[in-house]
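Okay, here's the structure, questions in a sec.
Complex shown without one protein chain; remaining protein chains in place.
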Amino acid sequence: MSALLEIRGLVKRFGGLNAVDGVDLDVEAGEILSVIGPNGAGKTTLFNVTTGLYPPDGGSIVFDGHNLVGLKPNQVCSLGISRTFQTVRLFPNMTVLENAMVGQHCRTRSGVVGAVLRLPHTRAEEQSVRGRARDALSFFGSRLAGYREDQPAMALSYANRRRLEIARAMATAPKLILLDEPTAGMNPKETEEMISLIGKLREERGFTIVVIEHDMRLVKGVSDRVVALDYGRNIAEGTFEQVSTDVRVIEAYLGKGAVKAG
Amino acid sequence: MTEQSGGSVETAVRPRAAVLAERFPIHRVALVAVAVLVTFGVVTGSWKTIAQGGVSGAGWRTFVVLGIDQGSIYALIALGYSLVYGILLMINFAHGEVFMSGAFASYFVAQSLDSKGLLTRDPIPSLVLLFLTAILVSMSVAILLERVAYRPLRNAPRLVPLITAIGASLFLQYTFSGFFGSDAKGYPSVKALEGTIDVGGFPVSRTQALTIIAAIAMMIGLSLFIARTRTGKAMRAVAEDKEIASLMGININRVVVTTFAIGGVLAGVAGVLFALTFSEVDSFMGFVPGIKAFTAAVLGGIGSVSGAAIGGLILGVAESIGPVLLLTGIHVPATNQLRDVVAFTILVLVLVFRPGGILGTGEPDKA
Partner (left out) sequence: MIGSELLRRAVRAGLIGGVAIVYLALVGMVEKFEARHLVSDWLNLGKLLLALPPLLAGYLATRPRVESGQLVRPARGPAVTAGLVSGVLTGGVAALWLAFVHLFPPGAVRNIFIAVSPKLLDIMTFGRGLAVGVVLWVVVGAGLGALGAAYRTLPERAGRPLSVGLATTLMLALLQRIIPPLLYNLNLDSTWLYSTSFGGLTPVGAVVVFVVATALPALWMVRGQAVRQRVTQLPPARRRVFDVSRLLLLAVVLAVVPRLLGSALSEVLGEIGVYLLMGLGLNIVVGYAGLLDLGYVAFFATGAYLTALFTGAHLVTSLGAVASPSFILHLDFYPAVPLVILLAAFVGLLIGAPVLRLRGDYLAIVTLGFGEIARVLLTSSWLQKFTGGPQGLRDITDAHIGGVGFRDPQPFYYLVLAFCALAVFVSVRLADSRVGRAWSAMREDELAAEAMGISTVKYKLLAFAMGAAVGCLSGTLFAVQIGSLTPDSFTILVSITALAIVVVGGMGSIRGVLVGTVLLIGLPGVLDEFEEYRLLVYGAALIVVMVLRPQGLIPNIRRMRELQEEEVAQDQWLKEEAPAVTVGGGGAS
């Protein structure tokens, strides 16, 4: 049986730099995979190319039987992949609820005619959109619910903004969620919470998740499997224990001397 | 699995659309079609015109010189756009009015000199005075613009300074027409600049010669300034990265003001040259040359001095020769009415197909 997401030999060049240099990646349905590597290893670029932000310069990406190469980001989203960003990219002046409702865009269809005439189909759809958005928000308990719904997104605290971004991604009803450094800038307690949250995302909602992370506590806490990248190439793959003790990985993070010292 | 695994019907429909889009990229097809049409039109029109021989060799040569002359003026104004855009990433929409204000101010001086006969008796000091007046006024207007309209908006979302610039352009046009009258003022002619010289078979009027030489001189001067002086270096640094430059101790505000001032100087010179060429000024004269100069700046690659020069040259010549060349062959009447269309069409084509300019990378900068 083929994996949910199959990436083979992916290449992406920026000017003279090979940001992604022949990466292979398989993501099985229902698993939580972490992608780690030092800064500049090409992790975010991997996400960007997979979701259609940049066209790849080589290689193939197959998701759920569909070829993703050449698709635009919105098409990738409707196929079932959604993501969060390294620097949170919410819609700052739209309310919390509206941000989540935007997520439902690719699952709904009403257009100008429906909007203007308030056809029953459109009204029902709006109700459903609202409901599903609230449902995504409720995943985070009371933090994004109640009176918070009507607050502009920029008024939220940093951690809540990250949570809202995840809620928005959830609202797109994806099969696969890509989380880019979800705990960047969070304190240990919030990181702990995120670990259980990501687990719940899989257990309760059934999403397949790929996480880019630097915080090894999170990687250890959530991952079924870990893939390590450096200079745009795979350097290791396996469970957290296997990868974290892999010589090449330690070298990539800490330099050649570290192995001998460690 | 989840409450809504992609919505059964919708996802079935969407991927098919996605796949279709993959195979028939309408956007790209349309662009290629337009490119083919334009090339075809240009080639056919030119061929027919030349075949019919409606324009003599001397005629063409006049057009070419005219084109270079106009192009020089465009280049001078274009530099103002380019420099400001390089530093602030904003289009100083009111730069055409900076140009106009210098020309207008020099008109009063020219009138006064002319009434005393000084324009004829002492042309060189008179011209110098005209240029100085224009430079002074244009520079002041530019600096005022920056201080009042643009500086408060340094960190605003990009559309805000543009709208302000449009407002400033309107305001200046109508202020001048309110102060001095909306009628066109006849610019006195300088006897010393009358007459034509023959340059290798090309007829060049003395005014045109002055224009071209002055433009070249100023552009060389500017290049040297930017390359060799401290201020020039500071300007280049700020254009690269404002934040880092300020961390390196460069006073951003001063650099910005200097940039506007330099743009004003160049525009002032262009203003006098324009007035001498067309023998009239009015408060609305800056609008169309302003847009054309912007076109020239983008054509050559905005942010670069040589780009503005090349862009100006190409635009001037294209505008001069273009309508006659392309359209007489296919029997389009009164082609000179359509000169502006050439310029605007080039503007649209460049911005749509190659916003980095012909010397640029071909990819729009994702700033």
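Letters A and B name the chains as they come in the text, with residue numbers starting at 1 for each one.
The rule is simple: a contact is a pair of C-beta atoms (placed from the backbone, for glycine too) under 8 Å apart; a residue touches a chain by one contact, two chains touch by 3 or more.
Computed from a prediction, not measured in an experiment: that's the story for all the values here.
Visitor: One chain is left out of this view; which of A:90, A:144 or A:195 touches it in the full complex?
Guide: A:90
Visitor: Of the residues listed, B:118, B:341 or B:358, which one is in contact with the missing chain?
Guide: B:341
Visitor: Check each of B:60, B:180 or B:202 against the chain that is not shown and name the one that touches it.
Guide: Result: among the candidates, B:180 touches the missing chain.
Visitor: Out of A:103, A:182 or A:221, point to the residue that touches the absent chain in the complete complex.
Guide: A:103
Visitor: I need the residue numbers on subunit B that touch the omitted chain, in ascending order.
Guide: Interface with the chain not displayed, on the subunit B side: 27, 30-31, 34, 90-91, 108, 148-149, 152-153, 156-164, 166-175, 178-181, 291, 294, 327, 332-334, 337-338, 340-341, 344-345, 347-348, 351-352, 355, 364, 367.
Visitor: Since one chain has been left out of the picture, which residues of subunit A touch it in the full complex?
Guide: Residue positions of subunit A that touch the missing chain: 51, 53, 72-75, 77-78, 82-83, 85, 89-94, 98, 101-103, 105-108, 110-112, 114-118, 122, 125-126, 129, 152, 154-155, 168-169, 172.
Please note the rule applied: only the chains that are shown with their structure count from here on.
Visitor: Report the inter-centroid distance (CA atoms only) between subunit A and subunit B in whole Å.
Guide: Computed from C-alpha means, the inter-chain centre distance equals 45 Å.
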